[in-house]
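Pasting a structure here, questions to come.
Yeah, one chain of the complex is gone here, protein chain that is, but the others are all in their spots.
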């Protein structure tokens, strides 16, 4: 097999998602990623670390060598190496290997090992594998389409949080746990998102009244992002937006009955 | 009455849901199931168990004999016995009886008795009884239709949880209750779902900042499944409106509860 | 003024909601109701009760006499007295007066006084006053239209709660606060509804895993009622259901373009 042929063959296996070697490789990879993350989880429990720490470190070194080989192979068979290295997945793939090497050479870098957990982000490749990309894209497109509304919502929420935080700092004061404005804001976020740890809670009657008002406000607030996204998802499904693409401006988002591109006015090819 | 006739008659009573003996049997059965579950609940309270334990055990034995007879009758009159025994309800029906027998013969199997609570799953038969199956099916169909979107959502949520859990383990550390990665992930789930027990809560300012970010993220996250299901349910109800057609004037646009065509007054066929 | 005329005049004032005396009476009544509830609230604070208890009891007696007179007047001028007395509002109106009389004649009935708080239910009359009945009816009709789906949802949720409660009772046991099945179910409800007091929380790793699964489940669960109601409200607003009523079967729910009643097939009068 020639060098170029070998590269193409390797590329198909590593980057491909078609049934056959490409798919098998991806399934194997996801099993390996999840196993290595599981090992990290188990190793972080103090009692297990004391008894099986050395064994788990051996497993970790084995996984790291595997990931290093994979990373090398990905760079080797990429048609555009620079693009892969600086892509989102390229950086995550690199992050999957370096912490282990650093912990060997730099003694104080023990706690850097937790970064290896971000390997879990590589699991998103699973969507590509099972042809779930279109569902993921619908959700992403809906989120993107409503990004302006969500920005307005977030700015409003943060303002509400600052105002309620400042009010409670004024009313409750340091003697009731609201020791500073940042801490009051932390309380406000915990309350408005309805998490409600209870580590900081109002003690004065006036503080409880203002807190109650913040909670009632949070009701209206929760309704807003849900409403925005519901409206967007319904529009998405009603417009029956297909995969039709304009031949002139290459944009998507055309419905079944469109004869002309709504973005540039070009004649659309008939729907398949 | 011949043997075959008796079987058919018994089958109609036990498996049937039509008004008459079949329906009465089912209503009686649901009352018995709920009574036996209520007895289990009451018996689990220590002070009641001490005083009325023997009496409640008697009731339990009575219910178990009843359920055993019913289970035997169901097997006897099933046209396809194997299919019933290994069906979901068949297994639940069996589970309703064996723990009591085990607790008599094996002395250490006391805590197995809690399994009897799963009898409550038999209550789902109530939907069939009151013709609520179509509503249950609409909900199930909507959940199934959006199972890919929900999978994408769950994988994304779990990744967000792992990332936030690892970050907090790094920032807060064992001295603030984040003793291991699994425990940090437990904290992340408690926070992102807005349950917020407060048994583990961030103590450092940086940890509180990251926790606040996790809570704001959970806002967007809660909106996603609601949006998905709303869109699906709306489509479901609109599909029904658009699919019904008048046999006289051939017009569409009839809603679920229409008995007569609103355009020409013709009797409508029942919705499918 | 004759007796019958006086009755009609009184009826218009007390039961009427038109601008003029009828409306003014209702506004005055709501102010009185809210004042009497506010007095109850203030009186329940121990320190205030000690200082102003006698004064607040005087106010309470004054309000009770007012409510008694109003109740008498309502009975007097009702065309159908029995219907009013046994209506929802009639019973609430009665409940607004008797606890005070009982507390005077029966010394031990002090804590019955709290029942007076239910006077607040009379405030719902405010909807009639400000012509908000149609909005209240849309919400009620949507809730009623989806009552079957909501029943299915509630039965499913209660089953999920019983199953998770029993599992946690088995796993955590009395030594971790799960002292009985009812208490475990209380924990399950606190968790699945994302309230999360933290008074009972899992301590064992397995218990925390099951609790985490219950929380993730609660995500899907929260989406269901919201989806149901959103779909119903959207349908309601899209069908543009008017106040058109069938002259034959007297049913509502007809859209703008309906020529025939969808319930009985009768010809509809043209829309106004």
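So that you can tell them apart, the chains are marked A, B and C in the order they are listed, and the count of residues begins at 1 in each.
Keep in mind that, in the parts below, a residue touches a chain if its C-beta (ideal position, glycine included) is under 8 Å from a C-beta of that chain, and two chains touch if they have at least 3 such contacts.
Owing to the predicted nature of the structure, the values given are computational and were not obtained by experimental measurement.
Participant: Mind giving the shown chains that are in contact with the missing chain?
Facilitator: Even though it is not drawn, that chain still touches A, B, C.
Participant: Which of A:14, A:77, A:136 or A:261 touches the chain that is not shown?
Facilitator: The one listed residue touching the chain not shown is A:261.
Participant: Quick one: say which of C:32, C:59, C:120 or C:264 touches the chain that got left out.
Facilitator: Residue touching the chain left out of view: C:120.
Participant: Residues on chain C that touch the omitted chain in the whole complex?
Facilitator: For chain C, the residues touching the absent chain are 37, 40-41, 44-46, 111, 114-115, 117-118, 120-121, 123-124, 126-127, 132, 135-136, 138-139, 142-143, 150, 154, 157, 182-183, 185-186, 189-190, 193-199, 222, 225-226, 228-230, 232-234, 236-238.
Participant: So that we can see where the missing chain sits, which residues of chain A does it touch?
Facilitator: For chain A, the residues touching the absent chain are 148-149, 151-153, 155, 159, 162-163, 165-166, 169-170, 174, 179-182, 185, 191, 194-198, 201, 205, 208-209, 211-212, 215-216, 218-220, 222-224, 226-228, 230-231, 234-235, 239, 253-255, 257-267.
Participant: I need the residue numbers on chain B that touch the omitted chain, in ascending order.
Facilitator: So the residues of chain B touching the missing chain come out as 194-198, 226, 230.
We adopt the following convention: only the chains that are shown with their structure count from here on.
Participant: If more than half of the interface residue numbers appear on both sides, call it same; otherwise different. Which is it for chain B and chain C?
Facilitator: On the two sides of the chain C and chain B interface, the residue numbers are mostly different, under half being shared.
Participant: As a quick test, compute the distance in whole Å between the mean CA positions of chain A and chain B.
Facilitator: Each chain reduced to its C-alpha mean, chain A and chain B end up 30 Å apart.
Participant: Centre to centre, by mean C-alpha position, how many angstrom separate chain A and chain C?
Facilitator: The answer is 42 Å.
Participant: Which integer distance in Å separates the CA centroid of chain B from that of chain C?
Facilitator: Centre-to-centre distance between chain B and chain C: 28 Å.
Participant: Multi-chain contacts only, two chains or more: what residues does chain A have there?
Facilitator: Chain A, residues with two or more chain partners: 194-198, 226, 230.
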